[in-house]
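Here you go, one structure.
Complex shown without one protein chain; remaining protein chains in place.
Moving on, here comes chain A:
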Amino acid sequence: MADDSFLVEKISIAGPALASILQRFSSSPGDADGFLFGHFTRLPPPDPHDDDPSSSYSVAPGPGSPTAFSASITGQFSSGAPMSFYDSIGRIDPHCVRRATASTEIGHGSVLLGWFSCRRRTTLRPSMRELAVSNSLFKTLTLGTPSVPKLQDSPPAASIFLLLSSSSTENQSIHTHEYRAFVLRKKSPGGACVLEPTSLHIVNIGPDFRGQYGSFLPESMLPLMPCGAEDDLGWREGLRGLQEAGAAQRLLGLATEGFKMEQLAHLVGPGGAEYVSELEDLYRKMLLKLERLASLVEKSSAKVLEQENKNSKMRCRLAGLE
């Protein structure tokens, strides 16, 4: 159960992730819901203050003190139909959760943080089912990994809930989007679980995020570029080296069309400047890959839309709405 040994103190969401949720919501005819993905980061313990003698002892990260976490939402997954992964009394279907997490996790280290619910023209308060779903999702994920003993500072399971509402004026000239983030928390031992409103920071909006530029670590789909010096050491020799090279080539294949690892090796090191054409080649092949992906997405989107329209027509007929 949501014990107090961990706390999600901050929730931030990447601009594109929020935009894609909003887009998903505004393109859906009715209400929508889905999963939130991202990662938890441990927050540094607060600085002890010299002027307050009691605080310098209490905030020291002792073995029993709670570890504070910050949650960053970087992605979402929505199936398009409401109540796709839970039932009418708010119980999670573990298979759906597993399927969704398997299809979305692509080695980015992103984990399931929680879920979101979008409903037009309603108050931004969790409904009775939403609270039950949050509770059940949390339980499903904590019970799903019994082999791992619960460590004091292991990251919290999915306890984030994002509630969105939107409304528009009659002539559709003004659209208002509202959102509120919640963290599932147990009020008292043995007490009821509540979804506690928590502020949501949108990354890159506002001056609060200046600091992030300083601590930015690039995250790339490209494999580590083998530098010339390392090549001399012959680290690629042997079966293990071959395996690593194969994995790196596969990673590279995700980003470009037919660009060899050896070509990539030319781009770094002292002779890099001579291979401008190689770099342009890499860029061109990346664009090619993107174009192919885009046309695939376009075609499949058209098919999905067609199917969705068919489904909605059939649903209407079934419900006697025609």
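Rule of thumb we're sticking to: a contact is a pair of C-beta atoms (placed from the backbone, for glycine too) under 8 Å apart; a residue touches a chain by one contact, two chains touch by 3 or more; residues count from 1.
Here, contacts and distances are computed from a predicted model.
Enquirer: Leaving aside the chains on screen, match the unshown one to its UniProt name from "Alkylated DNA repair protein alkB homolog 8", "alpha-glucosidase", "Histidine-containing phosphotransfer protein 3" or "BRISC and BRCA1-A complex member 2".
Expert: The chain we cannot see is, by its UniProt record, "BRISC and BRCA1-A complex member 2".
Enquirer: Among A:22, A:43, A:96 or A:194, which residue is in contact with the omitted chain in the full complex?
Expert: With A:22, A:43, A:96 or A:194 as choices, the missing chain is touched by A:194.
Enquirer: Among A:122, A:249 or A:263, choose the residue that contacts the chain missing from this document, as touch is defined above.
Expert: A:122
Enquirer: Among A:12, A:72 or A:135, which one touches the chain that has been omitted from the display?
Expert: For the chain that is not drawn, the touching residue is A:135.
Enquirer: For chain A, which residues lie in contact with the unshown chain of the complex?
Expert: Residues touching the hidden chain, for chain A, are 26, 28-31, 81-83, 88-90, 119-123, 125-132, 135, 170, 187, 190, 192-194, 312, 315-316, 318-321.
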